[in-house]
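With one protein chain withheld, the remaining protein chains of the complex are depicted in position.
Coming up: chain A.
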Amino acid sequence: MVEWTEQERTTITNIFTNLNYEDVGPKALCRCLIVYPWTQRYFGAFGNLYNAEAIMSNPNIAAHGITVLHGLDRAVKNMDNIKATYAELSVLHSEKLHVDPDNFKLLSDCLTIVIAAKLGKDFTPETQATFQKFLAVVVSALGRQYH
């Protein structure tokens, strides 16, 4: 089981309590599709992804970015049982969406960078360490049910 200090719990809760999902979600997903273009393979039905400008103004991508970011809420609420919390979502990503689990890490790196840009001075090295630890646990849980 993953151990969390009180400080780590507070850090994560604070980040998500003050999060502007409508801003950060789309930014993170767009960045992922631009920086790692092969991730676009999963978004064939989303419309125009022809270049960075098209991606950043695509409303389907923006909406999906918000959805994905809210997907992290259940981890924030269940920090002591993230593995079980994501079992169903893991099966979904594997069996139905057929997403290569490597992509979870790519998106989480982009989310880290978007949060780093947003929080400025508040994104201390310790905060970064906690945030990356949190995302790593979620990423691991999402990949758990693949076989």
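Definition applied: a residue touches a chain if its C-beta (ideal position, glycine included) is under 8 Å from a C-beta of that chain, and two chains touch if they have at least 3 such contacts; residues count from 1.
Everything below uses one rule, namely that contacts and distances are computed from a predicted model.
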The complex's invisible chain, by UniProt name, from "ER membrane protein complex subunit 7 homolog", "MTMR7 protein", "Globin domain-containing protein" or "Exostosin-like 1": "Globin domain-containing protein"
Option touching the unshown chain, where A:31, A:83 or A:144 are the choices: A:31
Residue touching the undisplayed chain, where the options are A:2, A:52, A:66 or A:92: A:52
Missing-partner contacts on chain A, residue numbers: 30-31, 34-35, 52, 56, 109, 112-114, 116-120, 123, 125-126, 128-129, 132
